[in-house]
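A single protein chain has been omitted; all remaining protein chains appear in their positions.
To keep things simple, chains are lettered A and B as they appear, and every chain counts its residues starting from 1.
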Amino acid sequence: MQVSSICLPAKVPVRVKSLHTNPATVNDPTSTAKVAAPKWAQKTITLPPLKRGCHLITSKIVKEVRQELSEYQCGLAHLFLHHTSASLTINENYDYDVRDDTETFLNGIVPEGPSAPWKHTLEGPDDMPAHIKSSMFGCALMIPISNGKLNMGTWQGIWLCEHRDYPTPRTVVVTLNGI
Amino acid sequence: MQVSSICLPAKVPVRVKSLHTNPATVNDPTSTAKVAAPKWAQKTITLPPLKRGCHLITSKIVKEVRQELSEYQCGLAHLFLHHTSASLTINENYDYDVRDDTETFLNGIVPEGPSAPWKHTLEGPDDMPAHIKSSMFGCALMIPISNGKLNMGTWQGIWLCEHRDYPTPRTVVVTLNGI
Partner (left out) sequence: MQVSSICLPAKVPVRVKSLHTNPATVNDPTSTAKVAAPKWAQKTITLPPLKRGCHLITSKIVKEVRQELSEYQCGLAHLFLHHTSASLTINENYDYDVRDDTETFLNGIVPEGPSAPWKHTLEGPDDMPAHIKSSMFGCALMIPISNGKLNMGTWQGIWLCEHRDYPTPRTVVVTLNGI
């Protein structure tokens, strides 16, 4: 198994096994070490209505927190959707067909319409399926931050999956934490 | 896209785009700034046995950590279930039918009983389906904390989904981190 470290102090070789750890000198007023104090930031983003289906929203999210991200050498970014009929997931960022096929899959395994077995139907035939899909993919993501940027794989992107027929604005709480 | 900030220091207008960030003055013993130091808390909660199905447990969880939550202006709350045959998810907090329909969905897509294709059957016919459902919904949640409370959407609640026929107490490790 290969191991490499990221988020290291400058001038430290990339392949060392030891991790970057901010030294425990915060409590020592006599220390001259420059330790970055842990930082927190939190921001609420309202995405415009998106039609039913899976949408790549990486650039929309990054645009809103690029400046703040740039202040974190090492940390974590949390995205939390305030809704129970949409979801957040990480998946392929290039071919639109992947998002379309994922919507096809979700519609194939969650029954919808007159023959569906749902008791909760007051909010429309697409509502109960939307709740189920929301729990299948989840409403939250946590992504590492390294060197001021979201540290995702080459082909990874952030998706918002809208599960309702009549789209509405969707609220995402972004919380950043790191050094 | 609308953006608003939450978790801001007092007297900062709500609509400013800049995030709340605790200043990096922790290392400066001459600073007079009142910086809230990052805090950690961790607590193990044992939930009583709940029958097979989906259960709203928001109030049970909040009751156990309300006091501690109130000390965090900005942060994250992590819930981690210690089991592989139950799950935690966030979904609708009002209509009981949504929880019932979700249980119906899970039972519909995960085969159970003599015709199911499972090799792992020693612990009963409901055990292997329970493991699968646990990975489908997951055993952990991360929820933002803002102004001393869990920052969830109006209709969101925390669900414990019990996938076994004979319920047992379930352990949840709650970890709070923030300022």
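Simple rule for what comes next: a residue touches a chain if its C-beta (ideal position, glycine included) is under 8 Å from a C-beta of that chain, and two chains touch if they have at least 3 such contacts.
This is a predicted model, so every value here is computed, not measured.
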Sole touch to the unshown chain from A:53, A:75, A:111 or A:129: residue A:75
Using the document's contact rule, name the residues of chain A that touch the chain not shown here.
1-7, 19-27, 29, 35, 38, 74-76, 89-92, 95, 97-98, 100-102, 104-105, 108-109, 136-138, 141-144, 146, 151-156, 159, 177-179
At which residues does chain B meet the chain that is not included here?
25-26, 29, 31, 33-48, 60, 64-65, 68, 71, 78, 80-84, 109-111, 117-120, 122, 128, 131-132, 134-136, 138-140, 142, 169, 171, 173, 175-177
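The definition used in the following text is that only the chains that are shown with their structure count from here on.
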Chain-centre distance (mean CA atoms) for chain A and chain B, in whole Å, is 16
